[in-house]
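Note that one protein chain is taken out, while the other chains of the complex remain in position.
Every chain is named by a letter (A and B) in the order it is written, and numbering of its residues begins at 1.
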Amino acid sequence: MSKAVQVRFGGFGGQGIVLAGLLLGRAASFDSKFVAGSNSYGAQARGSACRSEVIISEDPIDFPHVTIPDILVVMSQRAYELFSRQLARGGLIFYDSQFISPRRRRGVVEVSATGMALQDIGDKRVANVILLAAVVATTGIVSQEALLRAIDESVKDRHLEFNKKAAALGFGYKGVLP
Amino acid sequence: MVRAMEQYLRPGIPTTPFCPGCGHGILLGLILRAIHGLDIDMREMLFVSGIGCAAWIPSPHFNADTLHTTHGRAIAFATGAKLYNPKLRVMVISGDGDLFSIGGNHLIHAARRDIDLKVICANNMIYGMTGGQVASTTPRGFTTSTTPLGNPDRPFDLCKLVEAAGGRYVARYSVTQPLALMESIKKALFLEGFSFIEVLSPCVPQFGSKNLMESAPKIIEWLMEKCIPREKAEGLSREELNGKIITGEWGDV
Partner (left out) sequence: MAWKRIKASLPPGRHYFSGNEAVAEGAISAGCRFYAGYPITPSSEIMERMAHRLGQTGGVFVQMEDELSSISAVTGASWAGAKAMTATSGPGFSLMMEGIGYAAFTETPCVIVDIQRAGPSTGQATRVGSGDIMQAKWGSHGDYQIIVLSPWSVQEMYEQTIQAFNLAERYRVPTFLMGEEAVGHLRENLEIEPWVRVFDRKKATGRPPFEAKSPRQIPPMPSFGEGERLLVTGSTHDGLGIRRTDDPKVHARLIERINDKILLNKPTIVDVDGFFLDDARVAVLCYGFTARSSLSAVKGLREEGYRVGFMRLKTLWPFPHENVGELSERVERIFVPEMNRGQVGGEAMKSSQCEIISFCQTNGEVIRPEVIRKELMRLL
């Protein structure tokens, strides 16, 4: 990885968009990368539009907010509409097929994250981790070990097991790169 | 006795600034006598005060650590000092305007938290230092420089307020009841938790002069007539109690 990779997550409050960004950032830090993470921030906690961003780089990061994302990870149609127009050339969009039907065909990777979360784990709250793990498995932006360690350090003990199970599911769902 | 009390006064401070007839000097003496009676080392004491005449009771007169703060915030400063160094015996001495108007919120919260502070409120029912404006303790109908036609509002019952907020020991005495007041101060110093004593203290030039009590004896007489001990009050009817100030102790006695 020679240049910085910019990742943007989008969805609505309660889907774990902020946690996904935190996990990715922390994992990249474990991989000894330079990282900058930020997220949308407002008074409403649930149901509102939500965004989270991470820059991962080999070099120190001057401006720490995402300018043009290389990877877009979306969990709502609204986030898809809002963010998909702004993507780097050759960029990728990972989307949760439960919520989104993408208009474009190029550069999109379908992950049935919420579907798998409900079906295989019985808890839709881990869809974010399945989706993130699929992104990691597909692109290799961070190592799988680092993501697992990030989950270890970021998730409450009682939620650890099913989050790890979700990560394993996501890792197995290596998307076909377009 | 007089010589024995000198050790409690800061050397080099010649006189108090209080006006003739002011009750604050009596209160000053009673606080020191209570400390003397309990044989407390002044080096363990921290006196915190706000702004106003009563805030000058400890600062600079008391020969101990004193913190003379901003208007209304004495209890907040005291909270910080007491929480960080619980060994300090912290007494807050301030006036009614300072503790109950501008600083009322800090007072009720300190009572709620049950911080081990001994709060003494010298209540002269008026803003003395700033020229006799109405206070939240001025009785209804009384004249002040901002209520020329008489105060239209009701005054706070300070003790009820502190008791409702969770005060551990709550008492009210007038400087015309010096022995009971001194015993009450001793009790507050001795008990742990948030203690509060309201001390009625005459202000001749502001409160008295605006309300037909132009001399110290007159206002002292008025206070003596108005104050009625709790035990005595219990047998009286509502009409008989009208306009009276009930003195005594509430809470953990």
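Just so we're on the same page, a residue touches a chain if its C-beta (ideal position, glycine included) is under 8 Å from a C-beta of that chain, and two chains touch if they have at least 3 such contacts.
All figures in this text were calculated on a predicted structure; none of them were measured in a lab.
Although one chain is not drawn, the whole complex shows that of B:65, B:183 or B:221 it is B:65 that touches it.
Remark: the omitted chain is touched by one listed residue; of B:105, B:146 or B:215 this is B:105. If you put the missing chain back, the residues of chain A touching it would be 22, 25-26, 29, 32, 34-39, 41-43, 61-65, 67.
For chain B, the residues in touch with the chain missing from this view are 10, 13, 42-44, 46, 48, 59-60, 63-70, 72-73, 75-85, 87-88, 105-106, 109.
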